[in-house]
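Comments concern the structure below.
All protein chains but one are shown in place.
Moving on, here comes chain A:
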Amino acid sequence: MPSATCVSCQGQRPAALVRPKTSEPYCKVCFFEAFEREIHETIVKEQLFKPGETIAVAASGGKDSTVLAHVLKLLNERHSYGLKLVLLSIDEGITGYRDDSLETVKRNQQQYDLPLIILTYKELYGWSMDEIVKAVGRKNNCTFCGVFRRQALDRGAMKLSVNKIATGHNADDIAETILMNILRGDIARLKRCTSIITGDESDENEGSVIPRCKPLKYAYEKEIVLYAFYKRLDYFSTECLYSPNAYRGNIRTYIKDLERLRPSSIIDIIHSGEQVLVKQTAKMPVQR
């Protein structure tokens, strides 16, 4: 059991949590400071933004995007990034899930005082997710929904004339994706999924999509939840009705078990994934 003294302020304040990233005890104040500072360092080191840019924060009302909006707004002011932030939300048309979470995004708009635009699948594609699932059945739903949503984000971003989209993918998500791609032998995706920025001009394959980035790439899910909890941030938390069948669920369970045994596993998987180099002669899987 770790001692109850915050390693950062050395006992000025009582420790409140153990950071999984470092397995060290932290008090709330030092945790907020470290959490925010590390995201700032990621943004600076990876050169995610340029002054004067308009950034769409992909907002679902969930824990990750709520924390992302809160922290980006805070850092933008604290460090004078010079960014204009807007909230962009996609309504897939999933009753009992998305309609509730959108209420949360609308509250976030008030709380963070940021412009908000909501686009729906129904408007864009003529189908809501509920209708799609009814037609095709409960299989591979996440695959379709993910593709539609990414395109919807691009369209929304173009409508808003933004320069980049910021998504709330966290370290756990990325570690899961890396393992998923390894298990499926999808080396094309494996190469792309560890990039913190995708779709900028240098990548020929991406065409004219809006670049997107993941400022929370190295932030542990546990820390995001604790940050939101201690700061009393308003977020919506329910599992999507159609997700229980998703392959990712198995990987998530595995990663959670690994994290319990060795908390640094999550960051370690990301670092390993980043190091993977694909041989020039390797055959890339064909997108089906």
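Basically, contacts are C-beta pairs under 8 Å (C-beta built on N, C-alpha and C of every residue); 3 or more make two chains touch, one makes a residue touch a chain; residues count from 1.
By our rule, contacts and distances are computed from a predicted model.
Engineer: So one subunit is absent here. Using its UniProt record, which name fits best from "Ubiquitin-related modifier 1 homolog", "Calcineurin-like EF-hand protein 2", "Proteasome assembly chaperone 2" or "Cullin-1"?
Structural biologist: Per the UniProt record, the undisplayed chain of the complex is "Ubiquitin-related modifier 1 homolog".
Engineer: Which of A:Lys21, A:Lys63 or A:Lys217 sits in contact with the chain that's absent?
Structural biologist: A:Lys63
Engineer: Please pick, from A:Gly93, A:Gly168 or A:Pro211, the residue that touches the omitted chain in the full complex.
Structural biologist: Once the missing chain is taken into account, the touching residue is A:Gly168.
Engineer: What chain A residues would touch the chain not displayed?
Structural biologist: 1-2, 4, 14-18, 25, 60, 62-65, 168-170, 173, 221-222, 224-226, 229-230, 237-240, 243, 252-253, 256-257, 259-260
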